[in-house]
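Every protein chain except one is present and positioned as in the full complex.
To keep things simple, chains are lettered A, B and C as they appear, and every chain counts its residues starting from 1.
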Amino acid sequence: MSNEICGVFAPLTTPFEGEDLALDRLRENMRRYRKSPLSGYFVLGSNGESKSLSETEKLQVLEVVLEEKSEGQIVMAGAGYESTRLTLHFARQVARMGVDFVSLLTPSYFKKRLTDEALIGYFSHVADALEVPVLIYNAPGFTGVNLTPRVVEALARHPNIVGMKDSSPEGPAKYLAVCPEEFSVLSGTINTLLAGLTLGAVGGVVSLADAFPGSCCRLYERFLAGDLDGARRLHRILFRLNQAVSGRFGVAGVKYAMEKGGFYGGPPRQPLLPLTEEEKREIDRAVAEAGLA
Amino acid sequence: MSNEICGVFAPLTTPFEGEDLALDRLRENMRRYRKSPLSGYFVLGSNGESKSLSETEKLQVLEVVLEEKSEGQIVMAGAGYESTRLTLHFARQVARMGVDFVSLLTPSYFKKRLTDEALIGYFSHVADALEVPVLIYNAPGFTGVNLTPRVVEALARHPNIVGMKDSSPEGPAKYLAVCPEEFSVLSGTINTLLAGLTLGAVGGVVSLADAFPGSCCRLYERFLAGDLDGARRLHRILFRLNQAVSGRFGVAGVKYAMEKGGFYGGPPRQPLLPLTEEEKREIDRAVAEAGLA
Amino acid sequence: MSNEICGVFAPLTTPFEGEDLALDRLRENMRRYRKSPLSGYFVLGSNGESKSLSETEKLQVLEVVLEEKSEGQIVMAGAGYESTRLTLHFARQVARMGVDFVSLLTPSYFKKRLTDEALIGYFSHVADALEVPVLIYNAPGFTGVNLTPRVVEALARHPNIVGMKDSSPEGPAKYLAVCPEEFSVLSGTINTLLAGLTLGAVGGVVSLADAFPGSCCRLYERFLAGDLDGARRLHRILFRLNQAVSGRFGVAGVKYAMEKGGFYGGPPRQPLLPLTEEEKREIDRAVAEAGLA
Partner (left out) sequence: MSNEICGVFAPLTTPFEGEDLALDRLRENMRRYRKSPLSGYFVLGSNGESKSLSETEKLQVLEVVLEEKSEGQIVMAGAGYESTRLTLHFARQVARMGVDFVSLLTPSYFKKRLTDEALIGYFSHVADALEVPVLIYNAPGFTGVNLTPRVVEALARHPNIVGMKDSSPEGPAKYLAVCPEEFSVLSGTINTLLAGLTLGAVGGVVSLADAFPGSCCRLYERFLAGDLDGARRLHRILFRLNQAVSGRFGVAGVKYAMEKGGFYGGPPRQPLLPLTEEEKREIDRAVAEAGLA
C-alpha cells in the first residue's frame, strides 16, 4: 500500500463479451499495464461503467486488478452510491480488499437539495467511518453536480480526505487555489492535465492512458523534467486525439481506442451502443494523425 | 391487477427512523391511503428515495404496499437502473410480485452517449423481456436527461409500453402532441396536472398527494366534471403550496408536509438533510395559506 | 388606444429584401392582417429581429404598423435595451408614436448580477417614467434569463405594469399562480397557449399567427366557447406544426411559413441564414400534414 499520489493513472474500463463480464480479458489487459510507467489505476469509475455493474461484478473486477497490478502501483477504487448508507456498505468491502484509496463520486440524483452542507456531510461521514484514505471525485459531465471550491476547501481539512479527482471541463484551478499543497489534486482528463500540473496538480486520471499509457506518461515526464515546450507539443497531440475518442464517443470510444493500443476493448454494456464502422474510422484517423497507429 | 390508468397517484415516500427503514410506518400510512380516493401508487420513484435504498429494501417496501393497498388501487413500481442488464434483473423480481406496471426511469449517467437510438433500445429491450406493461419515466430535474418527443413517439408504438410519467418542467404537451390517444400520459407534478389534463393526459403522479390526497383528487374530479373554473381555483392553491413544499425542499419537504396531513413523514436518508425548524415554519405557513392546516 | 388585452396577437416579422428593410412588404402584410381576427400585434420583438435593426429602422417599422393596423387592433411595441437609460430613451419615442403598450424584454447581458432586486428595479424605473402601460417580456430561450415568480409578483403590483408575455418553455403557470387576476398574462408561443388559457392567461402572442392567423384565432375561440375537445384537436395540429416551423428554424422558419400562408416572408437578416431547399420541404410537409397547405 502507498499513500503518495502522483503521476498518470488509468481509469480502467470493464471488459465485456456480449453483455457478460470478461474477467480474463481484464487480466490480460492488466498484464500489459503492469509493465507500463503508469502510477496506478482508478477502478470502478465512469470509464469502468461502474453504474452498469452489480455489486458482485464490481468486487470481481477489483479483485483481478489487485491481483494483477505491479507492486508499486496504486489502486483507487470507486465506491460512491447515492446514499451515505449504501456508500458505507460498499466502501467497507472495498477497503477490506486492500485498495490504497477509496474514491467517492458526488451523489447527484437529489441535486436540488445537495447543498454544500449536505455534500460536506456526505463526504465527512464516510471518511470518518473508513480507515483507508478517501478521494473526492467530481464529474459534472456525468452527474450534473459541480462541487464548489467552498466544499472542497472544507473537506480538504478532514484528516482522512487526502485528495480529489476533478473531471470538470474547467479543470481543477478553482480547487488548487483554495486547498493546502498537501491535498493531492488529479486532473480527470488529459484535456486539463498539463494546465493542472502547472497550477499544482500532482497528476491525472486520464482515459487516454487506457489506450496509450506510454504517451500519457511521457507528457507528465516532460513536465517534471522542466521541458514545457515538449510537454506542450505532446499535450496538443493528445488533446486532439482525446476529443476524437472520449470527447466524442465516451466509454465506447475509449474501448475502441484500447484496441488500437493493443488492449482488449470490446463493447460497452447496454444501453450504450458500440461504435459503428464509420465511427471507428474516425478514431482510426485520429490515432493515425497523432502518430500512434 | 388493472391496466387502465387514470386519476391521481401518490408517489409514495419511504419512511425511515434514523437511517433505518421503518416498514411499520409505511404500513400505517398505507392504511390511511387505502381509504382515500387515490387511484393508486407509484412506488420506488424519486420521492421514494429509490436511489438511496438497497435492492432488498426496495423489495420490502414494495411488498408492504402490495399487501396494504385497497383492491382497486393500481401499483406502479420503479425498476430502472443504469444498465439494461441491471434493470432487467430487478424488473423481473418486481414483476413477479404482482405490480400492475413497471416504471423505467431514463438511464442518465452516460448522458453524452444516451442518444435517441440508445434510449429507444433500452426501453424496447426491457419491454420486450417483460410480461407486465411498462411505463416510461422522464424526470430531467433529477437525471439531466429530457426525452425527445421523437423517442416517446417511437416507444409509444411498442405493444408493451403503455404510457409515461413526465416530470419535466414544461409538462407533457410535447409528448401528447405526437402519441396516440391510447398511450397514457401522466403529469409527474401538480404543477402540470391541470394543463396536462386539458391537453389529453389521463392523470398525475403528484407528490402533494402524499400529504393531501383528497385535495389533489378533488382537482382531478373538478376537471372531469367540466368545472374548469373550480379546477383552476384549486390548481392555483395547490400549485403555490407545491412550490413551498416539493419545489423548495424536495423529498424532505414532502415528508414534513405528510406530517401536516396526518401521515408519518420522518427524515430523508442521508446525505439529504431534514428540514430545519425555520424551514418547517415555511411549510406550516404555506399549508395554512392553502387552507389545509 | 385600448388597454384591454385578450386574444391572439401576431409577433410581426420584419421584411427584408436582401439585407435592406422592405417597408412596402410590411405594408402589404399588414393589409391582409388587418382583415384577420387578430386582436393585434407585437412589434419589435424576437420574431421582428429587433436586435438586428438600427433605432431608425425600428421606428420606421413601427410607423407602418400603426398606420396600417385596423382601428380596434392593439399594438404592443418592444422597447427594451440592456440599460435602464437606453431603454428609457427608446421607450419614450415609441410611446409618443401612440402604441398601446410598451413591452420590455428582460435585460440579460450581465446575467450573473441581474438579481431579482436589479430586475425589479429595472422594470419599475422604466414603468415609473412612462405614461403608456408596460408589459414584461420573458424569453429565456433568447436571453438566458428566466424571471422568477417572485419578481413578477412584485412587478404586478406596480400601477403601470399591466401584464406580461411569457415565452418560457414551461409556460406562464408559475406567474399565474402568484399574480392578481387583473394582471394580463399572454403565452408567448402556441405551445403553451391552450394550457395557459386553462390556467387563466388572456391570450397569446404566437409566431404561427404570422403565417396562419385564422387557425390560431380559432383555437382561442374554441376555448372561449367552452369547446375543450375542439380546442385540444386544434392545439395538437398547431403544436406539431409549430415544432416544425419556429421550433426547428426560428425566425427563418416563421418567414418561410408566412409565404405558405400568403404573406411576404423573405430572408432573415444576417448572420441568420435563410432556409435551404431541403429545410423548406420539411416545412412544406408539416403545413400539408396540418391541412393548411
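Here is the rule we go by: a residue touches a chain if its C-beta (ideal position, glycine included) is under 8 Å from a C-beta of that chain, and two chains touch if they have at least 3 such contacts.
Predicted model, so just to flag it, every value in this text is computed and none were measured.
Q: Out of all the chains shown, which come into contact with the hidden one?
A: Within the full complex, the chain left out of view touches A, C.
Q: From the list C:R32, C:H89, C:R150 or C:R285, pick the residue that touches the absent chain.
A: Reading the full complex, the residue touching the unseen chain is C:H89.
Q: Kindly state which of the options C:D24, C:E117 or C:E289 is in contact with the chain not pictured.
A: C:E117
Q: Among the options C:G144, C:G226 or C:G262, which residue touches the chain absent from this view?
A: Looking across C:G144, C:G226 or C:G262, the contact with the absent chain belongs to C:G144.
Q: Could you list which residues of chain A touch the chain missing from the display?
A: 149, 169-171, 173-174, 176-178, 191-192, 194-195, 198-200, 228, 232, 235-236, 239-240, 243
Q: Determine and list the chain C residues touching the chain excluded from the picture.
A: Residues of chain C in touch with the missing chain: 19, 46, 49, 51-54, 82-86, 89, 107, 109-115, 117-119, 121-122, 125, 141-144, 249-252, 269-273.
Note that only the chains that are shown with their structure count from here on.
Q: What angle, rounded to the nearest 5°, describes the rotation that places the Cα atoms of chain A on chain C?
A: Superposing chain A on chain C takes a rotation of 180 degrees, nearest 5.
Q: Would you mind listing the residues of chain C that make contact with two or more other chains?
A: none
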